[in-house]
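Yeah, one chain of the complex is gone here, protein chain that is, but the others are all in their spots.
Let's look at subunit A:
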Amino acid sequence: MTSHRLGWAPYALLLPSLAFLAIFFAVPMVSAFGLAFQDASGAWGLASIRRMLGDAQFREALLTTLVLIVAIIPVQFALALAMALVINAKLKGAGLWLYVYALPLGISDLAAGITFFAIFTERGWLNSGLEGLGLIERPFIFLNYQTPFWLIFAVVLAESWRATAIIMVNLVAGLQGIPRDYLEAADVFGATLWQKIRRVILPLLRPSIQVSLILRTILAFQAFAVVIALAGSGLTVLSSEAYRWYGEYRDPNVAAAYAAFILVLSVVSTLLFLWLLPVRREQVG
């Protein structure tokens, strides 16, 4: 409103963040793209992209990544919404639940992966528990490359435990932005709890849901540490292929091609969510 009188000050204040973004995001991104379109000798071309697409692991990595996204995101949203509603109900001790729910946010993803490894491994807590209860006679091997279902199950569980709170925080903020009158109007006009959630809360939460979906999907495309910790090489995702090409095959160009591919997928999914869940101005209170 009064920016014309502030002159250069706002831009000067933006400068540090711009510099940060340029140095740590823009430059690496551009150089990664540059690497992806060069071969080992530094010649420009599609050779590295072709090697990535032709890689035996490529299809499996892409498929696993997509399966993880499809499995994790609905579970996380249902959980996050339930948690957010519990917190927003303002019952006694609801504040405590916020901390309990948010606790995994303070744990690094590798540590989370190792924690769940300790649960699912051959002599882990789950097997000890089941044996103790007499439900099984000898340890069941969950984390085996021959049983991808259990590998994916463990990764979905660990990722859900670790990252649901991010969505919850977003949804709680969104819920708190919904005027109480709307919810009370729903009550007065006969909505049951489920009708209230479906017909009033979810539509009004749309902006928060959209942001969380975008954020969560981008993070899921980058899933790495939890997969490595739980499955080792038994399960491969796009980012672990990038790591393998860089670390094992010493080929930064193909690794960069994977990185660029993940970025493209992230952008496409973001655009998809923006298109599927448009937030129209006249529909926001």
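A few remarks follow.
Just so it is clear, a contact is a pair of C-beta atoms (placed from the backbone, for glycine too) under 8 Å apart; a residue touches a chain by one contact, two chains touch by 3 or more; residues count from 1.
What we mean here is this: contacts and distances are computed from a predicted model.
When the unshown chain is looked up in UniProt, the name that turns up among "GntR family transcriptional regulator", "Anti-sigma regulatory factor", "Glycerol-3-phosphate ABC transporter, ATP-binding protein UgpC" or "Molybdopterin synthase catalytic subunit" is "Glycerol-3-phosphate ABC transporter, ATP-binding protein UgpC". Touch with the chain omitted from the figure is made, among A:Gly129, A:Pro179 or A:Gly247, by A:Pro179. When the whole complex is considered, the residue among A:Ala191, A:Leu219 or A:Leu263 that touches the unshown chain is A:Ala191.
For subunit A, the residues touching the chain absent from view are 179, 181-182, 184-192, 195, 199-200, 203-204, 206, 281-285.
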